[in-house]
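Below is one structure, written out as structure tokens, with a few remarks after it.
Here the complex is missing a single protein chain, while all its other protein chains stay put.
Letters A, B, C and D mark the chains as written, and numbering starts fresh at 1 in each.
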Amino acid sequence: MNAAPIASASTAGGSLLWLAIILPVVGILASLLSGGRHAERIALLLMPTGFGIAIAIAIFLWRSGQPLVYVIGGFNPPLGIALRADGFSAVMLVTTALIVAAAGFYARAIFATPPGITEARAPLTFWILLQAIWASLNLVFLGGDLFNLYVAIELLTFAAVPLVCLDSRAETISAALRYLLFALCGSVFYLLGVALLYGAYGTLDIVLLSDRVSSEPVVWVAAGLMTAGLLAKTALFPLHLWLPPAHANAPAACSAVLSALVVKGSFFLIVRLWFGVLPNVPHEAVSFILAALGSAAILFGSVLALQQERLKLLIAYSTVAQIGYLFLMFPLVQGPNLWVAEAWSGGIMQTLSHAFAKAAMFLAAGLIAESLGHDRIRDLRGIGAVMPMTLFAFGLGGLSLMGLPPSGGFLAKWLLLKASIEAGRPIWGAVMLSGGLLAAGYLYRVLAPALSSDILHLKAPPRRSREAVALALALTAIALGFAPKAFFDFLQIGRVAVAGGSS
Amino acid sequence: MTAATLAGFIGSALVGLGLYGLITDPQPIRKILGFNLIGSGVFLLFGIVARKGAAAGFAADPVPQAMVITGIVVAFSASALAIALVLRLYEVAGPVSLRSEHTSNKAEK
Amino acid sequence: MSILQILDIGLAGLVLAVAAWTVFARDAFAAVVGFVAYGLLLSLVWVRLFAVDVALTEAAIGSGVTGVLLIGAAGRLRKLEASGGDDELPGASLRLFAAALCIFVTLVLAGVVLSLPDPGPTLAPEAARHLAETGLGNPITAVLLSYRSFDTMLEKVVLVLAVVGVWSLAADQYWGGAAGNPRGAEPDGTRALLAQVLPPLGILIGIHMVWVGADEPGGAFQGGAILAAMWMITMMAGLTEMPSIRSRLLRLVLVAGPAVFVAVGVAGVAFASGVFAYPTGFAKPLILFIEAFMTLSIAVTLPVLVAGPPKRLRQQ
Amino acid sequence: MNALGLVLLIATPATPLVMLALCGSQARRDFLSSCLWIAPLPALGAALMTIGGQSSAFAAPAIGYTLFIDKVAGVLLLVVAILWIGAGLAAARREARDVRFSVCWMLTMAGSFGVFVAADLLTFYLLYALVSIPAFGLIMRNGDAASKRAAGVYMAFTILGEAFLLAAFALLAAGEPNGSLQIHDVIAALPGSPWRDGALALIIASFGLKIALVPMHGWMPLTYTAAPLPAAAALSGAAVKAGVIGLIRFLPFDTALPDWGEALAAVGFISAFYGVAVGITQHNLKTVLAYSSISQMGVIAAVMGMGLASAIPGTALDSAVYAAHHVLVKGALFLSIGVAAVASQKYRPLVMWLSAIMALSLAGLPMTGGWLAKLVVKAPLGDGIAGTLADLSAAATTLLMLHFLMLLARMAQQSPQTKTQVAIDASWLALAISSVVVPWLLYPVVVGGLGEALTASAIFKSLWPVLFGAALAYGLRPWDHRLLSVPEGDIINLMEAAFRASLRLGETFERLDLRLRQWPAATISLGIIALLLAAAARASR
Partner (left out) sequence: MNVLLDLFSVIAICFGTFFFLAGTAGLLRFPDALSRLHALTKADNLGVGLIVLGLLPHAGSLLAALKLVAIWALIQLAGATSAQLIARAIRRSG
């Protein structure tokens, strides 16, 4: 790869990049300051605005066909910090805005400040932390500097952890603690790598680094540490210890955001690291390890999902499995080969469709748990008859997870499968297919009894508008299956070709 | 042996020590200590990077130093949050270590 | 081998020994005490690396405030644990394996660190070149508040989030109440005396540190930490109390730092070359303006974090 | 291509879906039951136009979904549409009261039509999933333990088939050098593709699963036995043909592939005889018909296998015509069971005679539709060993069908003297008659004149297998009840046991997971992974 795009000049539309980050930051500060019901209002007000900004970024990107850049403070990298948006960033920004907004609207029922009180604990913290997740994810997707990104993942952790234990039960607090400690391990590993890279090359700017790095010991160690640290935050098997308890016990709106988005943040950085910072460092063996761990995650997560007796735990283990899929793209995005674009698109499509599908499923599971007072799978018989819309949302999400058409999950699987065959590495395709079978298995365990004609009594019927939110997310996952070719061209904007590996 | 090289050794050793504590210490608060040890080891590595970058009349490269200052504050915030979680956990559940959590999956059977 | 080198090696040995103590000490409380000592020794190492700003920060925050936090927690845990915990050490073989792994990690890191180029790549000349634009003398303050001010602003947001996170752990009925004072024992004369004598001096020193931070070692973090310490001392003596978490003033001060930072940053769009840029000639006053609010926020945020979630309802 | 053809083409799979969407609100639920038999009408129209010489194609511009219809598809679509109308009428009264059933019915129908008109891989895969998966709801309709079991087994096989198919399609797509996903492009490229064998194996596996080739047949008896009669009719007649059209579309008949062709033929013949052998041990009418389907699908597979082995032109159309006959007959026979159960004394002879004609038509009794169908596949089968085996399988089918007729008669005699339900009567009658008539109407249009087939020697040649089968049936009569009693689905029971045993692996995984999720284990893993990745980066140099 020669002539990396000029990194050090703000482009048209670049201002949108800092706006996308500053807007929720202002929301956080304003929410804490004004407190009470205002936090909810501020959050809900900013969400459409933020979505508009994300869309605007996508439009600018689409028009120019080149990554957007904004140099903060006018100090060019390496001294200063740049923000950059490529195709992957842009779709993640839009996805984040949508899912955060959906979780917000869904959560209004649970996290409304009760009447008669000016402020309550859980609502205030929820609305502030939701905006914080949004802000930090936007920073993760846009940051162009490795240390800036360190701050971003720390922000993300700080926002995500308290969300796990908003209900103050011992098990959620314990889950949150475990999550925090392990995530901190991850960040400190990442930071270690950052220190080494700075020591070797004197810059942390992604584009500048990509020109300077070569395959040498310090890079190997730094990359290994940073990747491992990010894997810990992504909860890739066998580093998933914190995920099932945290995601399964958090309030549904939080689980949705955590499972759909937060783990994707650190995954995004792994992609940035290997394809943005180190494209010139050959990494076939690394890709193999990542994909092998991903395969193990698929197998393990799916089998354990099959074993669970609670719906939310099942979904959480399904996240463990689905995270594995994300890593199957690594060995396929190598060298200047034809299938690389396909695998890249497939990997991103998997990220997006899992985000929407999983958010929908968690929200649906939350409604079920609220309406029944429990989420034991064996007692869900007949839920389809009393909560058809919720179950439909759950089922559509499941469809995408299984990779059945028409859905984003199917398209992702198709692209990755085809790329794996063309790349002569059908093993990864086979893993994907067997993962789909297992997914069908664990979803069958839920859907088959749910669709039975047993009579079930609800404690309280779910609110239609909240069901609609879950359904809308699930339908988005389905709609991704109809993505036109132009969408995949968009995803390629700013993709840097990776060296080596022309098999 | 310069101070920077020595600091490099200390930093690496601190990372190792902290990691060991983090892995083996069963009490959450000791894990937090371990995390802080690793953290300070990492900061020291930034420090020697800064020292090796002495130039332009500065005894050390200011950029990594600024990063360390940011990092120390972040590490403190992390410790504060973790401590708050530990204390709350003890309040709600009594003495608990991270080891005993493996039962939590099946707690609601 | 010069005396300085011998001292260096002695210091290194001491740091490592105390670090090992914090890891291997039987008692958690003893380990925490060890950690505080370790932090102080570490700041000496930082001085030896010619990083006085970092040394100050490490001493004030890394060792000082963190120490208060950890000692307080360890004390409370010791009381709670009287009933006996279920903690047990992992098996010997596992520990052996972990030790081998950690030693290997150390060796790999040491090897890599030694292989780093010396003199290494540096941004010092770049930082020096732009120093005049900022009007500052301390390049670290320039990095923190100008070149990479975005990082610093976000790090302030991290602090705010930490506060929200800690508060979120309150019991519902205490929301709107206040946290207990740090080490909230009954006040006594000794502490009261200290709390009356020390703060005026401490506040002076804190402000001084921020002020000189523009040109010499020091700055908002270090100064803020000293101010925080002063407040904590008065609280320990029972002279002041943690305000209610719903206090408008408290919240205003908490968000003032980042808010002013953001506001000045965004104003850069209109009055300077872009966001987080300063108009030519106004850099230094603006930076000091931001630092003033940041110091205030830090001085309040740190004690709030140490104090933990609200635990009592406070009479209004 | 004219506008009407295009509209009908799109409407073929779209109508059921659109109607379903329109019936979404509670108020229009009543209309839904009528939709069951109205929705197939556009498909019928499209099929008629195509047989009349029109072929149309359609491509959705932005998203790349493409449809096309040719003569092969037209033939099958015609009869499938008729069957859906007939079965829909039968289902409309009773089964459609359950909304879930109706929804699944419409979805299955959409897929069932769609697979015949899909032009590219992705469209085909989508519609194939549609014809396969919602059928779960049809099988589950009765809600008892047997239907739950059947539905579960069905789902397992279906999802497995889907996975095979996805792999097959990925191989096909990868083998097409220009990146086209059109079926005719990828099949044209298949013989030269580096992944030819893998693709063929997966194609045969996935579609073979759908048409229940031995040993992947266990789900079929369970499913048809558990499903309500109209659903069984639709599934056995129409839905299974998705597998047939799949084989027709995705086997490269233009290139002689002797190994693959003969292998497929062998499996087909094994299924043909195996189905009969197990079928005659069964005493449930639906189960017997299910085994007959296994046998008949085996014959079709054999035909296609022989065609593939030596690239015999016209194999695709010949197989389609043969399959078309099976669609109507099998559907009508399933409905016969219900009719015979409630037929009054007056109607019983009519029911029995019509059923007898249809049943023996499957065996190729001269002058029936089945006879015409067997004439058509003479060409691919040839006169060699395959031809002989085909004749023997006809004899075997006769045996099985006589067994069925005897069971049917016995049941009709025992049934109470209740009045025939009008709806089932009319729809059955219509279906039964069309199963007799339609082949005669189709043959001249699709294949050509009947000239030499109508000679006496030719007729006798087709008659002897039936006679032989009848003799065999007569000879076996004394042992009717002494035959080994095979549980329905035969080897499926072994498979289920193996599956259940494999579930125990889950507990092992659970224990392992517990161990890996211990804090020390996880942090050690973190360290190891970091070092491993560093080492891997070094190794990649």
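As a working rule, a residue touches a chain if its C-beta (ideal position, glycine included) is under 8 Å from a C-beta of that chain, and two chains touch if they have at least 3 such contacts.
This one's a predicted model, so the numbers in the text were calculated from it and none came from an experiment.
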item: Visible contact partners (per top-of-document touch definition) of the missing chain; value: C
item: Residue among C:L194, C:I207 or C:V266 that touches the chain left out of view; value: C:L194
item: Residue ranges of chain C at the interface with the undisplayed chain; value: 188, 190-191, 193-194, 197-198, 201, 205
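Here, only the chains that are shown with their structure count from here on.
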item: Cα-centroid distance, chain A relative to chain C, in whole angstrom; value: 31
item: Distance from the mean Cα position of chain B to that of chain A, given in whole angstrom; value: 26
item: Intercentroid distance (Cα basis), chain C paired with chain B, Å; value: 13
item: Set of chain C residues in contact with two or more other chains; value: 90, 94, 98, 101-102, 105, 108-109, 113, 116-117, 120-123, 127, 147-148, 151, 155, 158, 161-162, 165, 169
item: In chain D, residues with contacts to at least two other chains; value: 517-520, 523-524, 527, 530-531, 534
item: Partner chain D, residues of chain A touching it in the complex; value: 178, 182, 185-186, 189, 215, 217, 219-221, 223-225, 227-229, 231-232, 237-241, 244, 281-286, 288-290, 293, 300, 303-304, 306-307, 384, 402-406, 410, 413-414, 417-418, 420-422, 429-430, 433-434, 436-437, 440, 444, 448, 451-453, 482-485, 500
item: Parts of chain C lying in touch with chain B, wherever the complex brings them together; value: 5, 8-9, 12, 15-16, 19-20, 22-23, 28, 31-32, 35, 38-39, 42, 45-46, 48-51, 53-54, 57-58, 61-62, 65-66, 69-70, 73-74, 76-77, 80-81, 83-90, 94-95, 98-99, 101-103, 105-107, 109-110, 113-114, 116-125, 127-129, 139-140, 142-144, 147-148, 151-152, 155, 158-159, 161-162, 165-166, 169, 219, 221, 302, 305-306, 308-309
item: Touch list for chain B against partner chain C, complex; value: 1, 3-21, 23-27, 29-30, 32-34, 36-37, 40, 43-45, 47-63, 65-70, 72-81, 83-88, 90, 94-97, 99-100
